[in-house]
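The other protein chains are all here in position, but one chain of the complex has been omitted.
Entry: chain A
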Amino acid sequence: MLNGLYTVARGMIAFKRENDVLANNLANVNTTGFKSEQVVYQSFPEILMSRLDESGEHFIGSKGTGSKVVETFTNFQQGHLQKTDNPLDLAIEGPGFFVVQTPWGIAYTRSGHFTLNQFGQLVTEDGYPVLGENGPIETFGKPIAVGEDGIIEIDGVQSDRIRLVDFADLQQLEKVGKNLYRAGGGIRETRAEGLVRQGYLEGSNVNVILGMTQLITATRLYEVSQKMIQSQDETLSKAVNDVGRTNG
């Protein structure tokens, strides 16, 4: 009897979690290089039901026990390129990530709104150096030109190349906030095929229409689940208060 209540309640928890993920997508609709996420549902394992009587155990069928969110899946689809004309804005067209040196190690980002620090190094807005193939990229305060292939020219002289990396399985990347990703153990960097576009930023790839539709669906399914809990509660109430009435 009570199993149904728990099944539906699990669904409500899952829809709430989906709502959290959708809210984060929509909050980041204007965040450079942001990649949207979606939740993946999975049903709990079905259970077999059987009846026991004098002649033994009889299989009478199976029953679902609800669903849960098993994973969040990051959609790495390309965001639109937005022209800014700022020479320190870089976007990647196609696959790949910029490599950033943070105090806790190497991180990766698609967000290319870079700036210079007081030493003339190319850094993220948090001050983490962006890495070229020879380490941090020095501009010496001079004009910087970046080619499609990532080759950096400082004041017309070729100096370094932007380090772009890709991964065989992007889903292994861990989002750490600040537009950064971290690669856990066991994932190897591969060569990136993407092109670097100077003077552009990659917008967030959040699909607003899809996001709003999913939000509506999650909210309504939540409501439906609530109604189901209520009706089950009513049935339970009947069983307890009416069927079991003793004073007739």
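In this section, contacts are C-beta pairs under 8 Å (C-beta built on N, C-alpha and C of every residue); 3 or more make two chains touch, one makes a residue touch a chain; residues count from 1.
Here is the rule we go by: contacts and distances are computed from a predicted model.
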item	value
Chain excluded from display, named as in UniProt, from "Outer membrane lipoprotein-sorting protein", "Multiple sugar transport system permease protein", "Flagellar basal-body rod protein FlgG" or "Phosphate-binding protein"	"Flagellar basal-body rod protein FlgG"
Candidate in contact with the missing chain, chosen from A:D20, A:E46, A:E148 or A:E193	A:D20
Options A:N86, A:T102 or A:S159, residue touching the unrepresented chain	A:N86
Chain A residues touching the omitted chain (full complex)	12, 15-17, 19-24, 26-32, 34, 37, 39-40, 45, 69-73, 84-86, 88, 111, 113, 115-120, 125-126, 139-143, 155, 169, 171-172, 174-179, 184, 186, 208, 211-212, 215-216, 218-219, 222-223, 226, 229-230, 233
